[in-house]
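Below is one structure, written out as structure tokens, with a few remarks after it.
Of the protein chains in this complex, one is absent; all others appear in place.
Right, chain A next:
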Amino acid sequence: MPGKLKAKIVAGRHLPVMDRASDLTDAFVEVKFGNTTFKTDVCPKSLNPQWNSEWFKFEVDDEDLQDEPLQITVLDHDTYSANDAIGKVYIDIDPLLYSEAASVISGWFPIYDTIHGIRGEINVIVKVELFNDLNRFRQSSCGVKFFCTTCIPQCYRATLVHGFVEELVVNEDPEYQWIDRIRTPRASNEARQRLISLMSGELQRKIGLKVLEMGGNAVVGYLQCFDLEGESGLVVRAIGTACTLDKLSSGSAPNTNTHMHPNTAPASNACNSPSKDGKESPLAHGCRSTHNSPVHSVCSSQRLSQNFSVSVPTLIFTGMGSGGSAGKEAGPLRTLLRQQTQTALEQREFPFFTLTSFPPGFLLHVGGVVSARSVKLLDRIHNPDEPETRDAWWEEIRQEIKSHARALGCHAVVGYSESTSICEEVCILSASGTAAILNPRYMREGCLDIGCTDHRFEDPSPPSCGFCHIPYDELNMPFPAQLTYCYHCRRQKVPDVLFTTIDLPSEAAVAGKGCLIQARLCRLKKKAQGETNATAISNLLPFMEYELHTQLMNKLKLRSMNALFGLHIQISVGENMLLGLASATGVYLTALPAPGGIQIAGKTPGDLSNEHISSIQKRINDTIAVNKELYQINPPKLFALDPEVFCGINMELAEEGVGSPIPEPRHRSRLFRSHSESSDELSELDLSHGKKDAFVLEIDDTDAVEDIHSLLIDAPPPTGFYSCNTENMPGISNWTSGVQMFTSVRVLRLSNANLTNQGLNKIFTDLCENLLKSFYFKLRSMIPCCLCHLNFTVAVPEEELIQVTVTAVAMTYDKEQTQEKTAEKPVNKGSLEAEEQLQFPLELCADSSSSNIQTASKISGVAESTNISPRVSSLERCSPLQEGRSRSLRSSRSFGGSSVTVVKMTPLSFLPGIRIIKYLGIINMFFIRETTSLREEGGVSGFLHSFIAEVFAMVRAHVAALGGNAVVSYSMKECVFMENPNKNQAQCLINVSGDAVICISETDQESSASTANTGQTGGGGTDGAT
């Protein structure tokens, strides 16, 4: 019996009136875990009942603790008829299962009903006593920490990055079971919510097991997704990066206790984590999840052949052209270092990392974006315990990604993510990432000890530009690219343009500011069924990728930038169209050559004199000039020198320099919007401009004119605003405290049946642009401000509907100091320095921490938990009894106050000016809301507006109950909206996730001046938490 779960129902408030006659409610509560149910007494005639129940105790396996949620149902007692349900609260108790996180869940939770929404609140206290019976760890993986954050979390240090973990579980969707015909919508929704909660619990547990097997103790960049496959079932899948994390103990968690035990070495903190346990007693791998092991049998591929599937050959290289299918193997490896890494990584089946930012020195070179898509036909999942088909599908895609990365001369993929788009029985699976070469140091066990840190500087390339240097062999390039010597170190080659899915490395030298760049595309397709449909879609995909890519490239040039970060391409399938949306943050990397302009060319050379063309040309040139000004792109003077001169200067440094086959402009014609037949003609044209690096757009038909117009349509953000979709805004780092996270959903109905591709493109582009305009307007009071982590999701929920969902955060910054930071930047060169910079001030602040705790506790009672929990963890080992006592001591304090804890939310991994002192566990919540009185609830907008507000409220309540005051790395994974206005009905499903944290304001601290800087760079996530 490895665990005892205890729950106490304290009180309710703001309950709805359930008895019309008395205008009151006779409420009682059912508390259910697994198959055990307890009930409180009925509290008669009150809308604010005080139950103050006894402790309900559940004795359960830790496996169940991980899988099951605690289910609390509030009911209205009725003497004569059945009791009416008021609503439910599901509490995920996972955060209580590892000692470093929360020790008690206590607070007011909104009582939620899938038909009526939030109906009052209930005050609950939940605790878990885990018996540390280590030998019995079999099915459970209690203690493995999960983080949604895609960087090493603040206040932790990664001693080892183990690599990719993935898992998926499948089940039948209750909505499509036969029983759904006879049960109420409420029952059906609740069955679904419960099932998904169970499945995500199971999934997390299984991933945890894999992490323990690898010897890790945490999953970072945990990304969990649902595939609602309709008839064919429900898939919950997750990927993440297994790591061994060490808590930066003394400094990071400012509590007096750690000061009392100064002898405790930081490393010993890891003892609490089960990873150690795992090593001590090698796990009995009796997992029943053997079928999930990444090694697939022949059998599964046979099964696969029964299904129809089309693998779409896609590969986007570093900005140059669409290479068609996978390129050739890269040439001989250049350095010994790389060989080392290669072997370290080759042991892994998938050297993938879901992280998007890394400790300095981790990332050596970046090759470019690799992506793969595949179109599948869904069939019913017959046996939920055998999800092999889905596993095989993903396996296939990952293999493709891996081979793409190899073609780029890279052994790893970073910033890796997977997604699906489903329409009826067609499913597009997509995966993308950035091919990269990593420092092997982080891969090998025992290599990260203090003695080893010096090795870091063996890295031959200076860190600030190293990642830009090409990883592939220039004599044997997988695709045409124009290489030049690095504008920073002048020793190695760099491409002219760099596309990546990761965040801008903190050490990168940047000129000016970054900006959000989006490519949008609609493609009509004929309605079809089955294989015909899938074939049609897969035929369209490469063209869409190609066009999106061209658009991105053009827009990048138009902004006078040369690199894209955080590139995310989403292709969404509907019955009669495909939508493509690519978002990225453009930036000017000073290590890369300055981008050339865009040249407009007519169909024949004679057209050049055409006034029309020259007017367009002028507009483009003007736009480029305006953008340069706008984004303050003034690269240092040094780089204004002719690149050719550089080559000459550096001849002796790199022998091949002179002879290096810098591609002729001819190769560049690959990117022209028309196809190869015109390439010869174009290259001539190109030369006639006499400007080698100019990008040429050919106007050969009206479509082309449209395209160019749409290029110019993108309005720059109004004065005072910047935007990006990455964690860091290139060029801005002096954030002030204003933070506003928001979600916006817009659905457009296309009434015109005879739309052309062009017309659709325009509509779709306008939709996205208008959304941005709306944000700017709404947030105008925050100027100067930056919209960060703008995450657009598109969907085609019905035949004539386009849905765009955006989540982002607006952050204010100090306009005056913008320049300073850029100058400071190169300071953070080595990771060792960064580490010291980080730890040192943190230790300093620990001294002033006691005063902080007092101030913090006044606000929310939050600091109590930080104060006591470390003691708890140390006591845990000696006697569980005492631990229980100490936990209950503090719990009594947490409620009673009427004011609501302010919970900040952000999709970023940090909050400006605020330091995260503790991670409390992940929040992963799934809600369904349905209505049969759509008009009465204010129509679809009113319905969704209140639902999103309710979801926010529930997330905040759970975080507050854990003792937290913020959610970082928040994201809305899913927002599926369905309506039937004729029946006055609508339904919506929302899935959100994030990391619950406790954070304190940096300005409270005496050493604020020194910490502010480090804290912020740390907040950026890259160098902070090494």
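General observations
What we mean here is this: contacts are C-beta pairs under 8 Å (C-beta built on N, C-alpha and C of every residue); 3 or more make two chains touch, one makes a residue touch a chain; residues count from 1.
One rule holds for everything that comes next: contacts and distances are computed from a predicted model.
For the chain that is left out, the UniProt protein name among "Fibroblast growth factor (acidic) intracellular binding protein a", "AP-3 complex subunit beta", "ER membrane protein complex subunit 4" or "Cytochrome c oxidase assembly protein COX19-like" is "Fibroblast growth factor (acidic) intracellular binding protein a". From the options A:Val31, A:Leu363, A:Ile732 or A:Ile948, the residue with contact to the unseen chain in the full assembly is A:Ile948. Residue in contact with the omitted chain (choice from A:Pro110, A:Gly221 or A:Gly361): A:Pro110. Touch with the chain omitted from the figure is made, among A:Lys527, A:His612, A:Arg780 or A:Lys815, by A:Arg780.
Across A:Lys127, A:Lys145, A:His568 or A:Arg956, the single residue that touches the chain missing here is A:Arg956. On the side of chain A, the interface with the absent chain consists of residues 13-14, 108, 110, 118, 121, 715, 718, 721, 740-752, 763, 770, 773-780, 801, 803, 898-900, 902-905, 938, 940-942, 944-946, 948-950, 952-953, 956-957, 977, using the contact rule stated above.
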